[in-house]
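Missing here: one protein chain of the complex. Every other protein chain is in place.
Naming follows writing order (A and B), and every chain is counted from residue 1.
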Amino acid sequence: MAAAIFLIFAFLAVVCGLNVVLRRHPVSSALWLIGVMVSLAVLYALLGAHFLAAAQVIVYAGAIMVLFVIVIMLVNAGAEQRSTASRMAQHAGLPLLAALLGALGYVMWRAAPAGKVAGAAAVGKGTAQDIGRALFTTYLLPFELASILVLIAVVGAVVLAYKEMD
Amino acid sequence: MDGVPLTWFLMLSAVLFGLGVAGFVFRRNIITVFMSIELMLNAVNLSFIAFACRLGQVDGQIFAFFVMVVAAAEAAVGLAIILTVFRNRATLQIDELDSLKN
Partner (left out) sequence: MNPYLLMVVKAALVTGALLFTLLYIQWVERKIIAHIQCRLGPYRVGPHGLLQPVADTLKLLFKEDLLPGHVNRFLFLLAPVLAVSLALISISVIPFGPEIEVAGVRTWVQLADLNVGVLFVLAISSLTVYGVVLAGWASNSKYPLLGALRSAAQMVGYELPLGMAVAAPLLVSGSLSLREIVLSQQHYYGGFFPAWNLFRLPAPQVFGFLVFLVAAFAETNRLPFDLPEAENELVAGFHTEYSSLKFASFFMAEYANMITVCSMATVLFLGGWLPLFPAQYGSNYAPALALAAAGALWLYHGLPSAFRRDRWSLPAAGVAALVAAGLFLIPAVQAIFTPLFWFLAKTGLLLFTFIWVRGTLPRLRYDQLMRFTWTFLFPLGVANLMVTGLLVALRA
């Protein structure tokens, strides 16, 4: 049953990912990317990371992608034009990508520790209590630094995008 | 009720990462390039969480959490930069943002 859920949502994630890369209009790419994120959220829940699954939907699909979609609609630049880049790069691209994927897949097949995750075999440490405990004890310094980073990003974004109203 | 082998998750992560790289290298629209970066980050998150589940620790999930936070900050600043570039250049094709060339 866990394998069935995994296969369905993995297939969905790959299809959505392909569409992100292949679509001409950025809004379509953004919507397919939301599909990828929601499928990944289901996979995180399958792995027992419930808090992260919810955070993925709230932060990634519900805030970051909304930002992307709003900016694309504001800018309204239209679909992407045909590329004028070199033909050789375009023809060599797909085989090289396949080679990269093959290499990555081979390394993982050989080097990954055997064992099953997800379903009944999952150890299942992913509740908010576990994450909170780790975040506020072992990883307290990175947590505080991350909050400063987000503050810097907020200030930076406002400064960059600020337009005088006259 | 059987579990799912770890390698399946890692393969999925590799495929998504490869797609992200392809989008990053081949697409011309700067926002689509940015979205391919987000795709790559998501693929890496999946790897982290799969390993966290396999090793029975929560540290991988903390890593993934921080990746999400950094991705959010990066998206905010990156989109602000893109907006400014669009205001000055009226284009989103990265081919045409070449005024520093030659």
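As a working rule, contacts are C-beta pairs under 8 Å (C-beta built on N, C-alpha and C of every residue); 3 or more make two chains touch, one makes a residue touch a chain.
Bear in mind the structure is a predicted one, so any value in this text is a computation, not a measurement.
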Chains still shown that are in contact with the chain withheld from the display: A
Residue touching the undisplayed chain, where the options are A:Ile8, A:Val66 or A:Ala79: A:Val66
Contacting the left-out chain in the complete assembly, out of A:Ile58, A:Ala99 or A:Leu151: A:Ile58
Sites on subunit A contacted by the missing partner chain, in the whole complex: 27, 31, 34, 50-51, 53-55, 57-58, 61-63, 66-67, 69-70, 73-74, 127-128
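Note that in this section only the chains that are shown with their structure count from here on.
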Of all residues in subunit B, those that touch subunit A in their complex: 1-12, 14-23, 25-29, 31-32, 34-36, 38-39, 42, 45-46, 49-50, 52-54, 56-59, 61-62, 64-66, 68-77, 79-84, 86-87, 91-93, 95
Interfacial residue positions of subunit A with respect to subunit B in the complex: 1-3, 6, 10, 13-14, 17-18, 20-21, 26, 29-30, 33, 36-37, 40, 43-44, 46-49, 51-52, 55-56, 59-60, 63-64, 67-68, 71-72, 74-75, 77, 80-81, 83-85, 90, 93, 97, 100-101, 104-105, 108-109, 112-126, 130-131, 133-135, 138-139, 142, 146, 149-150, 152-154, 156-158, 160-161, 163
